[in-house]
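In what follows, a structure is listed as structure tokens, so that the remarks can point back to it.
A single protein chain has been omitted from the complex, and every remaining protein chain is retained in its original position.
Take a look at chain A:
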Amino acid sequence: MRANFPVRLGPAEESLIAQLKAAGATQAAERITVAGLPTRRVESYHYTDLKTLLRSIPPLATAANEASAPALRIPGAYTLMIANGVIQNASTAPAGVIVGKADGGVLTTRDDVMVHVNNALANSALTLTLENTVDPVIQVERRVEGEAAHVADALKIFVADNATTTIIETFSGSDAAHVGNHATYLALGKNAVVTHITVDLSARAATHFATNEYHLADGAKLRTLVIHLGAGLSRTNVFPTMGGADAHADITGLNLVSDGQHADITMETHHAVPHTSSQPLFKSISRGRSKAIVQGKLVVARDAQKTDAKFMHQGLMLSDEAEILSKPELEIYADDVVCGHGSTCGKLDEDSLFYLLSRGIPKAEAETMLVRGFIAELLDPVEDSELNEALQGIVDGWLLGGK
């Protein structure tokens, strides 16, 4: 039932509605007109009340005159760039990679404002078809240049049966109050093995929204890693569907938040068929007055027997004002499954710290070692050594930079 009276709309909602209408997305505009942006009363946005957090929406991005170099350089990677929503010309693709363009709207419709807005506003999508195993790391950098802008862009990736690949997406931009809304749809063919990493490196003034949707066919193996550390406000939706027997996903994520930041990873994994497994493992590190959130929902369909899935969120608080929030949910319709969830939260272990100090390692260095150790479980599985090093560099930069 819709309420009879309209909700009071704020400036962010007004701009968003106008932009959606201008783009011809009447339905999406209507939804926001009626319901407004989600508040804490909307379960999936309980900890990320967009009505309060999103004060304004800048004008839609216009094509950028020039795009800077990628915010993260990975030696040996094949790099593609989307600047202000516009797909840039790329160098020759490695063998087996077909780069193309398609209409936007790559995400499966669901009741989520980020999805609605992206599907409505992303005009075109960059498409990557991987016909076989691709050795070089594929990097897609999405940048927002210039004055504060609202940008929606989309990427659609098909990985053929039996192919193996590593894809990293980086998000960055000029130092302005951009609102980025990014979509990635990734389909894994039978027995495909994919590592997919997304790293938010936007400026602190920016807001970063991303939705990563995955479909896994029989025997596909997926490792995902979401890293939040740039934007003041960030939220990544991770929506895997385990759609083929023996598919397995290691779904991982890392919130690194400093004073004033708010980061939210919301996962909803669907185990749709029998004999699939997933291992969602998330970590959050917060310092200063900041907030890190992980919501993890496991949905197991009625006939998805033998599903094996365990959600875990571990938090590390480096200050007293930091907040780390966890919301696990299980929605299980099958009866023969092993599913669970857990979360832990604490400070650096005093005994571990003392042990390192007692060996002569100064406090700051010892703390860094322990924090790195905390994260290692997420970075170690990234096999490409250049990529691994680049990610370690990002994390180290965060650790050494400020509070």
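Of note:
Going forward, contacts are C-beta pairs under 8 Å (C-beta built on N, C-alpha and C of every residue); 3 or more make two chains touch, one makes a residue touch a chain; residues count from 1.
Following the convention adopted for this analysis, contacts and distances are computed from a predicted model.
Look at the chain that isn't drawn here: its UniProt entry, checked against "Xanthine dehydrogenase subunit D", "Nuclease SbcCD subunit C", "ABC transporter permease" or "Fe-S cluster assembly ATPase SufC", names it "Fe-S cluster assembly ATPase SufC".
For the chain missing from the display, the contacting residue among A:123, A:164, A:319 or A:352 is A:352, taking the whole complex into account. Only one of the listed residues, A:24, A:342, A:362 or A:393, touches the absent chain: A:362. With the whole complex as reference, residues 350-352, 354-363, 365-366, 369-370, 372-377 of chain A touch the missing chain.
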